[in-house]
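First the structure, then my questions, so here it is.
A protein chain is absent from this complex, but the other protein chains hold their places.
Lettered A and B in written order, each chain numbered from 1.
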Amino acid sequence: MNRRRWNQLLLRYPFLFALILLSVAILVNAILQPTFFTRESLNNNMRVFLPLMILAVGQAVVILGGGIDISVGGILSIVNTILATQVGLNGSPEKMWIYVGLSLLAGLAAGSLNGFFVSVLRLQPIITTYATSFLFFGIALYILPNPGGGIPQAISGLYRNTTPLGIPLAIYVIVLILLGWYYLRHSRYGRYLYAVGGKAEAAYETGVPVVGIQFSTYVISGLMAAIAGIAMSMLTGSGNADIGSAMTLNSVTAVVIGGTAFSGGVGGIAGPIIGAMTLQMIMNIISFANIDTWWQTFVNALIIVIALALPGLLNLIQGRKK
Amino acid sequence: MSKKLFGVLSAILLFAMVLGACTPAPAAAPEAPAAPAEAPAQPAAEAKVFTIGISNSFISSEYRTQMISELQEVNKEYMDQGITTELVIESADTDTAGQIQQLQNLMSKGVDAILVNPGDVTGLNATLEEAVAKGILVISVDQELAANGVYNVGIDQKEWAKTSAQWLAEKMGGKGSIVEIEGFPGHPANVVRMEGVDEVLANYPEMQVLAKDTGKWDEATGQQVMSNFLAAYPTLDGYWTQDGMAIGALQAVLAANPAKFPVGVGEARCQFINLWTEVLATHPDFETIAVANHPGVSPTGLRIAVNLLMGKKLDESKLGGTNGLSFVIPLVTAVTKDNLQDAVTLCQDKPETYLIDNIMTDQEVLDAYFVK
Partner (left out) sequence: MTVLLSAQNIVKRYGGVIALSDGNLEVSSGEVVALVGANGSGKSTLSKIINGVVVLDGGQLLLDGVPVQFPSPQAARKMGIATVFQELSLIPQMSIAENIWLTREPLHPTGTVDQKEVTERTKRLLKLFEGTFKTELTPDVSVSSLQPDEKQIIEILKAISVDPRILILDEATASLDSRQVSRLFELVATWKLSGKAIIFVSHRMEEIFRIADTYSVLRNGKTVGSGKIKEVTEKELVNLMIEKASVFTHARQNRAGAKELAQKPVYLTVNALATDVLRGVNLQVRRGELLGLGGLMGQGQRELLRSIFGYIHYHGTINILGKDVHYRHPADAIKDRTAFVPGDRGKEGLLYIRSILENILLPSWKEFGVPTRMKKAHEVAVGVGESLNLKMAGLDEPVSSLSGGNAQKVVIGKWLKRKPQLLLLDDPTKGVDVGTKAEFYKLLANLCDEGKTIIFYSSDDEELVGLCDRILVMHDGNIRTELVDRMITKRNLVAASLGASEEEQHE
């Protein structure tokens, strides 16, 4: 394959970079950890990766639609504190499913609030969701001021140790999300989403319900953040209002690594899922290697910059050849 | 087209994973390198070589750096005796999920014991309990956890706070006005420390707390808060603070340069000791006490772990804490004017960031916590 074809391939399949990175990361992980491919290791890894993967899916949908959602971490925290206090602590474990349902509703409501501000009131997405993130973290702190709460092991085990047919539960979740996405992508909604993210004015002139589509992306993101929050709560078995704060930026990073353009309208969710996985694998390697902080920061920065610059660089190279 | 390519690639990936999942796990025995032939301290009966894993979720602090290098030093002793292998260290700046991942990695590496300095007070419990269930010895250092079966090794935070508060009250003759700069309100360590301070002050009704604010366990914020206090209360008699905020507070005092320097609480870090001696050159009356929440608790925890692994019997009566599994490590002697010269000498060949420390010897550990 000559270089030009290779470039074009990368332009057409933006997640290739993430896939290559992931393959390398898996390889290094497998070398560092010979038990990497055992059922147990796989489940251990996947159950930790899942929350960020789901978060990245929601983030990707918003970014595809031309926005950004900085509040996903806050929504995740709300769900985490709801479950920790209501199912754990002095709560009632037997009503778990009710609170899981409630958590999903909370995610939908938070997403609707973002959607209302951004699509109906036409406020700047980045500033708006940054502001609502404070609101959400505030609510989470109100629900659970100090870290604590213990979700009974019988319940958290449902998430942590369920491996039907020997395959980690997380993989089922991802497959389900991908199937759902496949359907959306090929329905009219998918077309609308890409159109709005690509060029909202043109989409409007063509008769696409731009406001509704933008609104929906934030609702989807809120729902995904809630699902991620449920997974996270089951994973840690406890509550911490601050638990989502580190995850917002990681979700954006995962989307970037996954080749979904910030400008909107380009990419998908497979890339961000791979991106989220890659990001955590790299973290894993760094953790294993016990290297200096600055290296860690440096490596993360390098990956993001390369992921961001790659399409531009390829265009530049191609442009020169023309 | 794009979907097809992705489909193929992801199918391969998935297949590889499923395949991996179905192959039986290789016997998870740690690849025990042939133990050095001579094991002088230990008779041949104990042939097992232990692997100990370390999980650390925050590395941008001198405390943690000192902790890691001390752990390696102490482990070296045991390695030389053929008792342990090289430590498996998982150390990176990471969040709760990341530290869970660290712990899982240690488990899958088949370590015999895990020493964890937790970044989340509750979030690791489920994972740690899982490790305990697998027969792994788990010790949380520097932060008490309420997880079942997890040992805690640390100082008594309340006692630690009381030491400096008691000294402050006595130095001030039991009366006068003070301010308090605390760590993160709501953080468990801060909560018990402040309880300790309150308990001491309750005995001195003539001591008046003018104000209390958080310095967020940060030197710069501590300095900022202290500056504000000094502006509001220029005739302040004393202040109580903790950890790295103490250096900031003293710098704020120097900058404000009040007529009478307040009596304050400091940190037993070489940077503070050096600053202290500088202040004494111009203000010989200046009084402070330097205390340290010392990183040496972790290597001490390592010694406890090794002894537990070797099957030594614990003296259960020596343990306390919320889950009844906490080892309380004695505090390091505080530095006051009386022993300042010793500290200065100690600091001469240490970096500025060095915390005055103490690691219990193997014998001390045995004497303190194990049945003789």
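Basically, a residue touches a chain if its C-beta (ideal position, glycine included) is under 8 Å from a C-beta of that chain, and two chains touch if they have at least 3 such contacts.
Predicted model only: the values in this text are computed from it and were never measured.
Trainee: Could you tell me which of the visible chains the hidden chain touches?
Mentor: Per the contact definition above, the missing chain touches A.
Trainee: Write down which of A:96, A:140 or A:208 is the residue touching the left-out chain.
Mentor: If we include the chain that is not displayed, A:208 is the one touching it.
Trainee: For a quick check of understanding: of A:46, A:139 or A:195, which residue touches the chain that isn't displayed?
Mentor: For the chain that is not drawn, the touching residue is A:195.
Trainee: Which chain A residues touch the hidden chain?
Mentor: Residues touching the hidden chain, for chain A, are 183, 186-188, 190-192, 194-195, 197-199, 201-203, 205-208, 265-266.
Operating definition for what follows: only the chains that are shown with their structure count from here on.
Trainee: Could you state the distance in Å from the CA-based centre of chain A to that of chain B?
Mentor: Going by mean C-alpha positions, chain A sits 33 Å from chain B.
Trainee: Which residues, counting only chain A, touch chain B once they are in their complex?
Mentor: Contact set of chain A toward chain B: 12-13, 15, 19, 22, 33-42, 44-45, 48, 51-52, 145-151, 153, 156, 160, 163, 166-168, 171, 182, 232, 235-240, 243, 246-247, 270, 280, 283-284, 286-288, 290-293, 296-297.
Trainee: Looking at the complex, which residues from chain B come into contact with chain A?
Mentor: 1-3, 5-6, 9-10, 13-14, 16-26, 28, 59-60, 89-98, 100-102, 104-105, 107-110, 120-127, 129-130, 186, 188
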